[in-house]
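Structure, as structure tokens:
One protein chain omitted, others in place.
Now for subunit A:
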Amino acid sequence: MSGSCGRIPPPFPDNEDQEAESDTRVLDSDEDDDDEGEDIFTGARSNPITPTSAPDEGDIFSEEGSYIRSDVHHATNGLHPDEEELDLFTEATVELTLTNTTSQGRREIIGPTASACNTTQVPNSILKPSIVTKTTEELEEEESGDQFELNIAVTNPEKIGDGMNAYMSYKVSTQTTLPMFLNKTFSVRRRFSDFLGLYEKISAKHSLLGCIIPPPPQKSVVGMTKVKVGKEDSSSAEFVEKRRAALERYLQRVVAHPSLLQDPDVREFLERDELPRAVNTQTLSGPGLLKMINRASDAVNKMTIKMNESDNWFESKLQEVENEEQLLRRLHAAVDSLVNHRKELCSNTAVFSKSVAMLGSVEENSALSRALSQLAEVEDKMEQLHQQQAFSDFFILAELLADYIRLLGAVRCCFEQRMKVWQRLQEAQSTLQKKREAEAKLLWANKPEKLQQAKDDINEWESKVSQYERDFERVTCTVRKEVLRFEKEKARDFKQHIVKYLESLLHTQHRLVKCWEAFLPEAKAIA
């Protein structure tokens, strides 16, 4: 903990003290950010931590997905039990194929915030360097700030039990230098309902404050049933991989949020060996969650008209969020179509390859026959390339969009929370008004014995009103901060993923060139 700068260690779960927190955040002062005008950091600013700007404040949602390219036919990562904990993160990217696997998600938390991932943690040299290098600013920031690290990986899906009572158990591994944890590296096994249970707990506590809570991955009856029933085909392996990756991204987003990281439930989730079984997660299944979010949206829509905003930042921002969600849905649909067509192309190429091989086998001219077999092999390689590209299409692009569509839903929930708090304030104010009127009536009716009660009531409600006013101020402030941070993270996340995706395309095209270049002399050799 080389604290060379004025960094205050994160305040402990005392969420009332929002202002103290805000002082310790690395400030976006230099960021070319489209701040909606207001300076939300009202407290005295501490000196900027680094001499340069800190573009990756690493706020809530930046994350590097851990796209573990396990062979879709394997359900586990084949991890050996006697392997060191540290190696887990290497093993998590095991079973590489011809193309790269993208890097594993790393979170590096400097004080209460986080920044992008760290090269030294990624052991595998095959991984694309671009995802893994930091900007010079990030490096400088690390140098001078308190270096707290937290890396999470979700690996080793294992089926426990049989038949309809079976479930998948996932290994959640943490590697950290944060002092609040008991160990530096540790892992636990969790099942899907545990993740949902965590969401429920976090949500209950933090959403009232206006925080944007990352939504958990969706339940899938169809997907899980196939797994339970023991269907050992590629589609159930794909489902497990998809879920594993989604769970990992979910946890990474949770710990990237400074307040959530402080939450003891989160710590317990990561550390504690046995968790009590989470019940009542039905409400949090895919459709249930969606319904909740939609209700929130409706409530907000009804209320927005009544709310008298001092500036219409909230109104217009909510509108923006809703629009963006729609646009992302359409984009997601287009990407989904691409994934499917690419998979089709993959299987059609495989079929064609076999057909060309057959043709080559009956061809009487021996040089042409050989060339045709070579062509069949080229097409076979192309099939593999298409498959890997489809994988990238899905995990880099489609899942990103799906995540953000749900995150935007969570943002809407956050606005709804603010609405609720406002509503509570309105109700208290009107109750206070009624109490005052009641008092006035009593005075007029000259009933002194009831007057004291009336006065007590008024006092009670006056203090409630002022409490709720403070609450509303605070929620307003938090929501604003959260949204701005979310937007920055979203921009960064998208940019990273777009670059990663383009790199996957680039890789595929490189391989294509090589395949065809290898074939060319064969074609020329036909005589």
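Keep in mind that, in the parts below, a residue touches a chain if its C-beta (ideal position, glycine included) is under 8 Å from a C-beta of that chain, and two chains touch if they have at least 3 such contacts; residues count from 1.
Throughout what follows, contacts and distances are computed from a predicted model.
Look at the chain that isn't drawn here: its UniProt entry, checked against "WDR54 protein", "Cytochrome b-245 light chain", "Collectrin, amino acid transport regulator" or "Sorting nexin 5", names it "Sorting nexin 5".
Between the chain not shown and the residues A:275, A:331, A:438 or A:458, the one that touches is A:331.
Of the options A:183, A:323, A:433 or A:459, the residue whose C-beta touches the omitted chain is A:323.
Residues of subunit A in touch with the missing chain: 32, 34, 130, 320, 323-324, 327-328, 330-331, 333-335, 337-338, 341-342, 344-345, 348-349, 351-352, 355-356, 358-359, 362-365, 367-368, 371-372, 375, 487, 490-491, 494-495, 498-499, 502-503, 505-506, 509-510, 512-513, 516-517, 519-520, 523-524, 526-527.
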